[in-house]
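Here's the structure, in structure tokens; my notes come after.
A protein chain is absent from this complex, but the other protein chains hold their places.
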Amino acid sequence: MSEQSPALELRRINKSFGPVHANKDISLSVDRGSIHGIIGENGAGKSTLMSIVYGFYQADSGDIFVNGQSCHIENPQSSIKAGIGMVHQHFMLVDTFTVLENIILGVEGGYRLSEGLAAARNELIRLEKEYALEVNVDAIVGDLPVGLRQRVEILKALYRGAEILILDEPTGVLTPQEADHLFRILDTLRKQGKTVILITHKLREIMAITDNVSVMRRGEMVAHVKTRETNQAALAERMVGRSVLLQVEKKPANPKDTLVSIRNLNYLDADDVPRLKDINLDLKAGEILGIAGVSGNGQSELLEVLGGMLTPTSGSIRFEGRELVGSKAFTARNLRKIGLGHVPEDRHRSGLILSFSANECTILGYHDKPEYNRGLRLDRKSMVETCQSYIQKYDVRPPDPYLKASGFSGGNQQKLVLAREMEQNPDVLLVGQPTRGVDIGAIEFIHKQLIMMRDAGKAILVVSVEIDEVMSIADRIAVMFDGGIVGEIAASEATETRLGLMMAGVRETRPGAKEAV
Amino acid sequence: MTEGSVKFAAPLKIPGWVNYALIPFINLLAALLISGIVILIIGDSPIVALKVLIYGAFGYPEAVGYTLYYTTNFIFTGLAVAIAFHCGLFNIGAEGQAALGGIGVSLVCLYFDNLPLWLVIPFAMTAAAIFGAAWAYIPAYLQAKRGSHIVITTIMFNFIAASILTYLLVEVLIDPNGQSPESRHFIESTWLPYFHDFIAMPSTPLNISFVYALVLSAGFYFLVWHTRWGYEIRVVGQNETAARYAGISPSKNIILAMVISGALAGFVGINELQGVQHRLILDFTGGYGFVGIAVALMGRNHPIGIFLAALLFGALYQGGSELAFEMKSINKEMVIVIQGLIILFSGALEHMFRPKIEAAYRRFATTQTAEAG
Partner (left out) sequence: METFHIIILLLDATFRVATPLVLAALAGMFSERAGVVDIGLEGKMLGAAFAAAAVAAVSGSAWVGLGAGILASIALSLLHAYACVTHKGNQVVSGMAINIVVAGLTPTLGYAWFSMGGQTPHLGGDARFKSITLPFAEAVHDIPVIGYIYAELISNHNIIVYLAAAAVPICAWILYKTRFGLRVRAVGENPHAVDTAGISVDWMRYKALMVTGFLCGIAGSYLSTAHGAGFIRDMTAGKGYLALAALIFGKWRPVPTLFACLLFAFTDAVQARLQGVELPIVGVIPVQFIQALPYILTVLLLAGFVGKANPPKSIGEPYIKER
């Protein structure tokens, strides 16, 4: 092994999951002591590739070299031995354990815990100092905020002697400011000679912190460049394979009456934790209101309350002048009947029943409508016909109303859900993460459909964690932080910095910024 | 976009006959194979045993009558477990619900026996349904509203039901003229008509509750796949979040499915007590509730499958007694072994053969189409 050899090198890695070729002939070289970004859309194969490096999956073919030496990685154990650590997108922590217990899991050093715990405590104090990663090692992990849990994950990897640290979408749950803090930590790691691989689909992060960047698209590695020799637009083009329309074409909005007005809405969850705090919003006919924010700041709860899935603790929601809170109409089923459609954030968790056929999914939420029933009986024929018509209109492929929902790709599943909710011709449409996990072609289609609905005079609420998406399709943007609305601005006045600050909970004091009433 | 070029065809659809016939058959075969080994170990011939078993179950009209009488119980409990499965619930409590159903039937037959038969039958059925349903309602309510795990609560409820039954028979309903913990005999006017009352066949316990079980099977099919209530139950069973999203109340449907389940299990009391025993006795549930799990698993929660699986277990029960009679070292517990093995292979180990069979089918199908094309 020489000092010149790259810290990690991959040669012609292939991996298939059944019919899906997730990684095709991937080669990659990561310099020691650098931060290397791997960027690509959802489903481009980044996570799969890194799971192979971490030994979570076995590559079908290809070689891995660590420090110039061929390395056979067959499980996480061998990967850890080779000095590779990974911070997963979903934290791999035991919530009921203390930080210390979590860190020594797997490297306890002997069958008795007490010695291992004591040794680990000293070592951690050293690591915390060296990398500025303070955390109370005796705290129960389940009680820690997200940012700190991520630190525990990093410490866990360092404690195992990781020289190469892989972070998979580490900022998905962080505010831009927390993310900046993370980047400072990564910078410290780089200075100490560690190698960092950062997987993300966010261009901003790549530009902010990496030395080199590799771009993946549809399971293939399409570019390796030095970060300072490229720019966001060029990377974006590589990611999607053609120039992206960053702005959807649309006419200026022509807002009319307020259809839904939300006042002082509060929601406490089962553990009495406030999830929504004094929300005030208006949805107007002919306008798209976008809700931006880091995920987990109350957006999901807002959608679920408005969709009738959760009962607010206090406040008022008026729909076309009539109070919903406390009324009979305020259930998920009745709201649909009075003209409120809801495309949920997570189609797998709630929008579809994956084991049901497409035509059975077509009536989800509308299954007691007269057109699907004949007396006691469900009208199977009319279900199939309706599904067929949706499939045609929304170009769902394959066009098979009897295919199980799980048999469609993400984009086509989303189209099925959108079709169901839009074709009921609701006056108000709630849409959560309209294009999550959807391919580019379908994204354009979905955005156009939403704008068409807007132009037809409907009121639309779009919740998205993708700042670009909110900025491009919304007419007005409200930002949520910690369950409350931080502020509301016109889309034309929005910039990433402004939204980013608001997403971190910084209220605007600038003149002209419109605070929510 | 090249959306069209993305491969959808890849996971070749597995046809129904593989799913519903071939795989259960192979699981059954595995269970019988192991049972055969057990029989070899205890020093008998598995082949002879199988012959005796089949003859004992179907070989002569009387045997068929007995087989169908057992089948009736298994249809009731199989359907009971299946409706709960459709709602994503594991009802281990069919045994206890059957016990309560039997108590309901007995109370009607003991205390309302002055009513004419045409009134006693629906009355007793209703009592069976209500008692069984009520016994399922409590665990269902605790699951739906308080999150108590239904598997554990229904297990506990089986024991509590057994205690109640014992208490009633020892302290309350015991026949004052008898010694054993049994109620007095129901008077003849409350008995369900036997099959041999209508058609020319030897006298067997087979009674009209068999027909009732078939009617319920048809109703089950209609309810689950062709009504909005069945749709709701299945939505809740597949995905509770989606149910809440669609405005379908999970707790309401959990309770509904369990109440139906308990009622179905309760009907065992009709067949056993009103049909055959004509008095309330201890342990009349005879493990039918537990075997109902096997029936539902093998029958893949579909009434036709359940009927076939119930017939299989009915044949095992009936053929098993013949087996114990005919073979020197086999007693009727051997049937319990076979039952357990069937549950093991078609339930717990269902993923053992399935991928291999499906892969084999895919290989077979692809070569076929390749040759054809």
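In this document, chain identifiers A and B correspond to the written order of the chains, with residue numbering beginning at 1 in each.
The rule is short, and it goes like this: contacts are C-beta pairs under 8 Å (C-beta built on N, C-alpha and C of every residue); 3 or more make two chains touch, one makes a residue touch a chain.
The model shown is predicted, which means the values in this text are computed figures rather than measured ones.
Colleague: Over the full complex, note down every shown chain the hidden chain is touching.
Modeller: Taking every chain of the complex into account, the missing one touches A, B.
Colleague: For the chain left out of this view, which of A:His90, A:Arg126 or A:Lys251 touches it?
Modeller: From the options A:His90, A:Arg126 or A:Lys251, the contact with the absent chain belongs to A:His90.
Colleague: If the hidden chain were put back, which of B:Leu192, B:Ile233, B:Ala246 or B:Ile293 would touch it?
Modeller: The single option touching the absent chain is B:Ile293.
Colleague: Quick one: which of B:Leu32, B:Ile281 or B:Val337 touches the chain that's been left out?
Modeller: B:Val337
Colleague: In the complete assembly, which of A:Glu101, A:Glu205, A:Glu287 or A:Glu304 touches the absent chain?
Modeller: Answering carefully, the residue with contact to the hidden chain is A:Glu101.
Colleague: Since one chain isn't shown, list which residues of subunit B touch it in the complete complex.
Modeller: Here the touching residues of subunit B are 38, 41-43, 90, 92, 142, 146-149, 151-153, 155-157, 159-160, 163-164, 166-167, 170-171, 290, 293, 297, 329-331, 333-341, 343-344, 347-352.
Colleague: Can you name the residues of subunit A that touch the chain not displayed here?
Modeller: Residue positions of subunit A that touch the missing chain: 17, 48, 54-57, 75-77, 79-80, 86, 88, 90, 92-97, 101-102, 104-108, 110-114, 116.
To be clear about the criterion, only the chains that are shown with their structure count from here on.
Colleague: In the complex formed with subunit A, which residues of subunit B make contact?
Modeller: 1, 3-4, 6-8, 10-11, 222, 226-228, 231-232, 234-235, 238-239, 241-242, 244-248
Colleague: In their shared complex, at which residues does subunit A touch subunit B?
Modeller: 18-19, 307-309, 331-336, 342, 344, 349-356, 360, 363-365, 367-368, 372-373, 376-378, 380, 397-398, 407-409, 411-412, 439-442
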